[in-house]
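Take this structure, written in structure tokens, and hold onto it; I'll ask about it next.
A single protein chain has been omitted from the complex, and every remaining protein chain is retained in its original position.
On to subunit A.
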């Protein structure tokens, strides 16, 4: 058990090293940082002096070592565009993206799991066919179209919800949250639904497929044969077994939601990391792009680690040794 976690941790370190290497390569191979930083009036001699001062003439390995140790100490460098520390910029934007992602995830789970269970237990029902058809349409439409449609209906036509931006935030410690005011929720709900729709569909279809599989298994049939109440059979026996594989996919998807919230954030002008990333690309702001890469990879690794631990919590076969 401890060995299992340690193994995963060591693997995670290697993944992060590989990503740091990729991020670092960005600096080396995507354009010349000196020409990005200086104007045309800087002399070649000054450019050379700057290059020497910044340590850009040092061997690759030394530079990579410096890059990684700086990162580990929380020094992510400076943005070319705003001249601010990248760490501050990211820290500013993380709460917005995380809150958006988590709310989207919760929406997709709250709707997706019950819908999956329902459609699995009544495979021939009219409502089931309706749900399957709707979600098929939902998954076929690109995210940005869904976002624009939602803005059009709820923002423009009905005028119920704001169409862009993040409002009503409250400062809690270093965390700027929009979860504590009505105003904040009003601006959060549309982007969260947009981001959650795809994940909702996937969760639902996955739960449905797994649940139907589990309902055919011997232990469910045996449960029926000995008269265990149907409700208990569905929700205690079948659902728990369904969740084991579903959790992996949900975890992977959550990483994806954080990483690919770019589209949603840009449609709703949501001031999260995705929007920051888009702006950075436009200005070839390589330090921000590199750090974004590392931060997103860190989320992925973290989520996967949590999924592994959840596995152990759910499945006694991984937890308890043979007698």
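In this text, contacts are C-beta pairs under 8 Å (C-beta built on N, C-alpha and C of every residue); 3 or more make two chains touch, one makes a residue touch a chain; residues count from 1.
Here is the rule we use: contacts and distances are computed from a predicted model.
Of "Carbon monoxide dehydrogenase medium chain", "Rod shape-determining protein MreD", "Glutamyl-tRNA(Gln) amidotransferase subunit A" or "Glutathione import ATP-binding protein GsiA", only "Glutathione import ATP-binding protein GsiA" is the UniProt protein name of the chain excluded from the display. One chain is missing from the display, and on subunit A it is touched by residues 1-3, 6, 217-219, 221-230, 232, 236-237, 240-241, 244, 314-317, 320-323.
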